[in-house]
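Left out: one protein chain. Kept in place: all the others.
For subunit A:
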Amino acid sequence: MAPVAPRSGDAIFASVERVNAELFTLTYGAIVRQLLTDLEEVDEVNKQLDQMGYNIGIRLIDEFLAKSNVSKCVDFKETTDIIAKVGFKMFLGVTASVTNWDADGTCCSIVLDDNPLVDFVELPDNCQGLYYCNILSGVIRGALEMVSMKTEVTWIRDVLRGDDVFELQVKLLKQVSEEYPYKDDE
């Protein structure tokens, strides 16, 4: 029997190597700051952060699958649930929730009350267009692509822009069914 998928990432988070969140937060802050200096355009920085996140996501999914014992999710609903409850907890130490499902179950929101990335962060006036946490959406997009789900991830609400929570809209564009390019008995 396949191991039962965990409903929360607490145990995994407790068992992985951890670092002080402040170190991570300030590192990320220094990177964003340098990107802003180098790329000048806020839109370019958004794009670059998303790309970096994507590159991280396609690798992080391996660690996630290896450590979380999650077996195959039956549908997109379960997948997003696992991301929110196990994924976020396991890596960032916070739990997110999933809401706002559309009727056909292909679009939902991941809501994050607490986000270690933005501790100490305030956006200056000239960076209002910046999606500071764009790396996160990239990570989710990258990770899901590695498990055959093409998604589009956009920010709906952002605490740095005056909202009360972070809300990420995850939209399933296409689910590529996993087909072996060969027959099993060959």
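To be clear about the criterion, contacts are C-beta pairs under 8 Å (C-beta built on N, C-alpha and C of every residue); 3 or more make two chains touch, one makes a residue touch a chain; residues count from 1.
In this section, contacts and distances are computed from a predicted model.
Participant: Consult the UniProt record of the chain that does not appear here and report its protein name from "Trafficking protein particle complex subunit 6B", "Mn-superoxide dismutase", "WD repeat-containing protein 75-like" or "Coiled-coil domain-containing protein 22".
Facilitator: Listed in its UniProt record, the absent chain's protein name reads "Trafficking protein particle complex subunit 6B".
Participant: Using the definition of touch stated at the top, determine which of A:18, A:72 or A:150 touches the missing chain.
Facilitator: Counting the whole complex, the residue in contact with the absent chain is A:18.
Participant: Go through subunit A and note every residue touching the omitted chain.
Facilitator: 13, 16-24, 26-31, 33-34, 38, 48, 51-52, 55-56, 59-60, 63, 90-93, 116, 119, 135
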